[in-house]
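Removed: one protein chain of the complex. Kept in place: all other protein chains.
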Amino acid sequence: MTRLILRRLLVSLAVLWLVSLLVFVATLLLPGDPARAILGQQATPERIAALQHQLHLDLPVWQRYLDWLGGLLTGDLGTSTSTQGPVTALLGDRISASLALLILAAVLATPLGIGLGTWSAIRRDRVTDQVISGISLVIAALPEFVIGVALVVLLSTTVFKIFPSVTLTTPGEPVWSQPAQLVLPVATLVLVVTPYITRMMRATMNEVLDSGYVEMARLKGMPERLVLTRHALPHAVGPVAQVVALQLAWLAGGVVVVEFLFRYPGIGQALIDAVSKRDVAVVQAITLLIAAVYIVVNLLADVVGILANPKLRTEAGR
Amino acid sequence: MNTLEVTDLAVRTTDGARVLDAVSFAVAPGEVLALVGESGSGKTTAGLAALGHFRRGLVSAGGSVTIRPRGGDPVDVLTLDVASRRRLRGSTVAYIPQDPALSLNPSVRIGVQIAEVLETHSYPGTVSDRVAEVLAEVGLPADEAALRRYPHQLSGGQQQRVGIAMAFACRPSVVVLDEPTTGLDVLTQALVLKTVRELCSEHGVAALYITHDLAVVAELADRVAVMYRGDIVESDAVERLLRHPQHPYTRRLLDAVPDLDEPGGATPPAREPVLAAKSVSVSYGQNVVLRGVDVSVAAGECLMLLGESGSGKTTLSQCIAGLTRSYSGTVALDGTALAPSTRRRSDEQRRRVQYVFQSPFSSLNPRKTVAQSIEVPLMRLTDLSRAQRRERVGEMLDRVRLGRALANRLPEQLSGGERQRAAIARALVTTPDVLVCDEVTSALDVSVQATIVELLGELRRELGMALLFVTHNIALAREVADRIAVLRHGEIVEVGTVDDVLRSPSHPYTRSLLEATPRL
Amino acid sequence: MTAVELPQTVTPPAAPAKPAGLFRTAWTFPQAKVGAALTLVVVLIALLGPWLGPVLTGHTTTDFAGKPFKPDGIAGTDGLGRDVLTRFLAGGTTLLLYAVLATALGIVLGALLGMVAGYGGGRLDSFLMRGNDVLLSFPQLVIALLAIAVIGPEGWLLVLVIGLTHAPRTARVTRQATVAVRGNDYIRAAEMYAVPRGQILLREILPNITGPLMVELGLRLTYSIGYIASLSFLGLGIQPPAADWGLMINENRIALVVQPWGVLLPVLAIAALTVGTNLVADSLASAAAGRKREARA
Partner (left out) sequence: MEERCRPFTRRNFLAVTGVALLAAGCGSTFTAAAPAGPPRSGGTLRVGVTGGGASDTLDPHIPATNPDIARVINLYEPLLVRDHDYQLEMLVAQSLTSAPGARTWTAVLRDGVRFHDGRAVTPADVVATFKRILDPKDPKSGAAGLAMVADVVAKGDRAVEFRLSTPNSGFDDLLGQYSLGIIPADFDVKRPIGTGPFKAGSFTPGLQSTFTRNEHYWRPGQPYLDELVLINFAEDDARINALLSSQVDAIDQVPVALVDVLRSDPRMRVLAADTGTWLPFTMRVDRPPFDDVRVRQALRLVVDREQMINQVLSGQGRLGNDLYAPFDPAYASELPQRKQDIEAAKKLLAEAGHSTLDIELVTAPVQAGAVEAAQVFQQQAKAAGVNVRIRKLDTTTFYGENYLKWDFAQDFWYTRNYLPQVAVGSLPKSPYNETHWQDTEFIGLVAQAGSTVDPKARAELLKKAQKIEYERGGLIIWGFVNQVDAYHVHVAGLVPDRTGISLSGYQFRNAWLGTGKEA
């Protein structure tokens, strides 16, 4: 079993390396010389040359890649053309702010999703099931900013005026020093993710409840509660872990829009600023960071999947 | 006094369709009642009703199921509320599932799954002793290591025994067995039936045995009830029913059961083999599937290739049809060796060797009509014009007694038997010299099985093609084959005419197969 | 052994040649009707809007109808005093057009890739799937942002990037469906008749995976609308002074307290459209799953 997990780890590392290659090449292959794009109107030849040097654009391609990769590993993510400072400085506490948002959303959405999913599976085809499925079907379709704006209209500017719709941080203090500001962004992310977890949990639970061994457990006269906890739920863990991981990884993307909407000082907003300023070094760093989160979370889900499946767990080293 | 009495049981689906209609039967302690019927006859629903359990979408619509537990007053299960019904299940009435692989929880150790029943019904004695005792009763090792194993670490037969142990753990008064041996090979099936028989008579347990295989009923049951589309058409003691069936449906079922002892048709004169496989061996990685197999079939002759699952019979048939990537040894058609892969064979070679697959549900493209599917080989392998092809297809449909009316039907709209006939029509439309049939009857009900076997016999004699009939069911030997080749772990252990092999089998494995096959 | 004639199990009545198609079965589900209605309304607005707008309000999308953020008139004015209703009616076309194009690109590319990987099997399959994993390790939005960062917010880029990032996701679904279908005997029968691989893909496999493909189409359309509207909302998709729903929401949310229409109209339209397409996709999924369960029984 450990070899299975090791192999999965290697695959993840390989994918991560390929991703870094893709990110780097993407910025090379695409047409348009970044230096000229940034300077725009004022692109006098010598200014372009200076900027190109600063962006190492004049070195041979593979060497630039190695420099960039080397920098990546030692934490130097290159210099941002807009702030002239190192990218790491720009990202610094923004990463912890985004992480706080992600973790809060995950901690709330996962149990909520699993609870609703299980509940509607147990109450299959009855009113509660139809209501939960209907609502989660509708909310699952909505893009993040639609949900965000709806919450702002509902809870901040028009209907009720309870929560601030903008995050204001006094520098030096962490974002959660004023929790009222986190309510709407986290609520938006939770609403974005919970429907998927609920629907997946409901589908998995339905499948497990229809299985032969659950029917056998019932025919052995075991009380429904025991049937659920001992026979049904353990089997839902594997697939649900996959979906939860997928959703959390998807959150990493969704966070970008939510941070822009609420002016939340995380890496998402930094990414949008960098894109509008065409600050390629920052964009590369953040894209890679989000991809890394994506891969790590998927890896964790697979490991949980392996552990939850006794067949794989018992096969030592297959 | 009967332990289980079911009177006028009626069951219908939530939207009103009738499933069971006034079904009545009774089982005395220690007696085994067999409930026989084809798929869709409602026998499983009746069996589960004994435990007061109705699957999703079904609801009880009247009648009573009274159980008189050993030393307890009788109770009608259908009138009990959920909690008291639950107390009955597993202690007074037990259920042995059809497919053990599905019914045992793959992530819970077998020791725990058996102990669960005892704990739920607060078994007075020490649970672990009873678990060991019941495991021994069903012939399974009861040591610590065995208890800690997971279902996937056991063979099919062992898993079924765990199911039986779970059922008999609380010494129930009634046991419902739902076709417990379908998935098993003949030898294991015999052992499991013997165990169930002994346990029932030893503990005076009333057993309701649900099956579609009449041969098994003769071995095991005391009385039989025949079910047909939701009704019990006939029920009687085993001997009387088997010798003097009253209801036409029972007679039809009995006739369809292949009879090993009946003398077969005349054996055709030996002729030049049209197809000959010489020292064919195949291995995937280290496990070797075929070890140098030699087999040949003459024109007009039918060779039965007999073997258990895993013996390599399907692999051999696919080598002949050119569906496996690579194998060593040669397959010769009229002496000329065929290329291993069908893509590198000539159209003529492909036309002369045809193949019929096992499952009628997956051998026809669901999105093509029957006529379109049958036309494919004609388009690919012959240069007939559209009109000629259309005519040839119509002719073939009549030939397999399907009729041209079904030409533009989709497979979904045909029964299992009809689909298999269409598949056979497709294989024969190019008048091949060799027809390979891979387990073509095992997915069908007994009655339909008989019609297919009969059809193949007629077509073989009429079209004079060589027929290689691959199966695990030796009982079909007389019905279809002239010669039999017995395959075991990739080797031909015995070859001979049907009479020689059935009357005086030379290899011990063939002998044990014959003994284990239930006869009427 | 003569087969005694018994009341033959009557073959089912002559059903119509084609059984209820996927769409007909899907239509029986309630959510299909609701979804179709919602989608239709919004699509009509998006297509007829540009001509209807000036007729209805007498303003074009760029002329000035009054002071900024004033709620007067049917739906008031936006930040520059332009008429909100006219801009709303004209705001759906590009979004819809880009979404449909991106979906088509994603589905065609994804289906092809998926079928080839699913049917090819072996090294080709694992090679394509590994490549797929790399592409899947990015959220679609982030790849789009990377492309925009280097090239700039162009219309064709939106369609290309969103379409290409759909392909690996569709490929994975198609591959799964193809592998399930490839196991059937009618595929091996076709191989036995040496039917060329291309024909097997198009004639034997494709017709049998239309169920999951239709579902995938519905989902990808919903996501395409969501992503393109999001990019415009972020100011990186369709550029001002064009009238576009995503852009309008961003431009007008500053005056939400006094003049909510600039935000509410586009938000409601996008919500209705995405919910509509998602409901249709879901009913297709239930129909496809339903049919499959039937076939297996």
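Every chain is named by a letter (A, B and C) in the order it is written, and numbering of its residues begins at 1.
Simple rule for what comes next: a contact is a pair of C-beta atoms (placed from the backbone, for glycine too) under 8 Å apart; a residue touches a chain by one contact, two chains touch by 3 or more.
Quick caveat, the model's predicted, so the values are computed rather than measured.
Asks: So which shown chains sit in contact with the chain we cannot see?
Replies: Counted over the whole complex, the chain not pictured touches A, C.
Asks: Touch as defined at the start, partner being the missing chain; which of C:Ala37, C:Ile74 or C:Ile254 qualifies?
Replies: C:Ile254
Asks: Looking beyond the chains shown, say which of C:Pro68, C:Gly131, C:Gly155 or C:Gly290 touches the absent one.
Replies: C:Pro68
Asks: For the chain left off this view, which of A:Ala49, A:Val131 or A:Val166 is in contact with it?
Replies: A:Val166
Asks: Which is it among A:Ala49, A:Val107, A:Val131 or A:Ala180 that touches the chain not included here?
Replies: Per the contact definition at the top, the residue touching the missing chain is A:Ala180.
Asks: If you put the missing chain back, which residues of chain A would it touch?
Replies: Residues 40-42, 82-83, 156-157, 160-166, 168, 170-173, 177-180, 263, 273, 276-277 of chain A touch the chain that is not shown.
Asks: Just checking the interface: what residues of chain C touch the absent partner chain?
Replies: 62-64, 67-70, 79-81, 240-241, 253-255, 257-258
The definition used in the following text is that only the chains that are shown with their structure count from here on.
Asks: Which chain wins if you rank chains by how close their C-alpha centre is to the centre of all protein C-alpha atoms?
Replies: Central chain: C.
Asks: Going by the contact definition above, tell me which chain pair has the most C-beta pairs touching.
Replies: Counting C-beta pairs in contact per chain pair, the top pair is A-C.
Asks: Farthest chain from chain C, going by the mean of C-alpha atoms per chain?
Replies: Of all the other chains, the one whose centre lies farthest from chain C is B.
Asks: Taking the mean of the CA coordinates per chain, how far is chain B from chain C in Å?
Replies: 45
Asks: Among the residues of chain A, which are close enough to touch at least two other chains?
Replies: none
Asks: Enumerate the contact residues on chain B facing chain C in the complex.
Replies: Against chain C, the touching part of chain B is residues 248-249, 251-252, 255-256, 259, 262, 321-323, 342-343, 345, 347, 350, 355, 357-359, 361-369, 373, 376-377, 380-381, 405-406, 408-410, 412-415, 418, 426, 450-451, 454, 479.
Asks: Using the touch definition from the top, list the residues of chain A that touch chain B in their complex.
Replies: It is residues 210-213, 215-223, 226, 230-231, 234-235, 308-311, 314 of chain A that touch chain B.
Asks: Which part of chain B faces chain A closely enough to touch in the complex?
Replies: 51, 53, 55-56, 86-91, 95, 97, 99, 102-108, 116-117, 120-121, 150, 152-153, 166
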